[in-house]
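Each chain you see keeps its place in the complex, though not every chain is here.
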């Protein structure tokens, strides 16, 4: 029972990886708390969370098979 | 969790000027077109704290970017009378002076082509999950940030 967490841009410097897996947290608030404990530097970073490719603006329930992505400020183009 | 395949916009490495020329040539048979508006993003050799940018390395969240690009494309075609629109964005290393973004909007009339091209460029810069790492000549780097990033949101 895991979820996949994709990491992009400058956040890959903190995770030293582009993808990690965690046991399924109840929701995105729980996930953030867990990530900020595991990766304290992340707490200072500006990033958005996407669940299944949709960015979220409030706490969102997570279920098995979800793909979560951590999106730092964009810089395409 | 749709498995729908969206049109790919990404290419490995820079957009070449020859590719742009060939893309233009392909439109001469579409004789209802009266106006092409083209935007090209070129990597600047910026100097930041005495270090010179040698290249930008681009990465993306491809699945999300292609879905987002598809939504942007649909919105633009609904809003403007376009004949066609083509978008190409580089991934990987693009050297200073080379082109990393190519947006190409064509329409019977200039106002639609120009407005559509501009709007797509703005939306790409602010909504597409793409990241650029500015690699300096001494191989150190910093992560680039576009000025407005808050528009990435659910549609």
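When the chains are written out, they are named A and B in that same order, and each has its own residue count from 1.
FYI, a contact is a pair of C-beta atoms (placed from the backbone, for glycine too) under 8 Å apart; a residue touches a chain by one contact, two chains touch by 3 or more.
Just so it is clear, the model here is predicted, and its values are computed rather than measured.
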Per-label copy numbers for the whole complex, where each distinct chain appears once: A x2, B x2
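To be clear about the criterion, only the chains that are shown with their structure count from here on.
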Intercentroid distance (Cα basis), chain B paired with chain A, Å: 25
Contacting residues of chain B [partner chain A, same complex]: 1, 41, 58-61, 63-64, 67, 89, 100-101, 121, 124-133, 143-146, 149, 152-154
Chain A - residues contacting chain B, complex: 6, 8-10, 48, 50, 52-57, 65, 69, 71-77
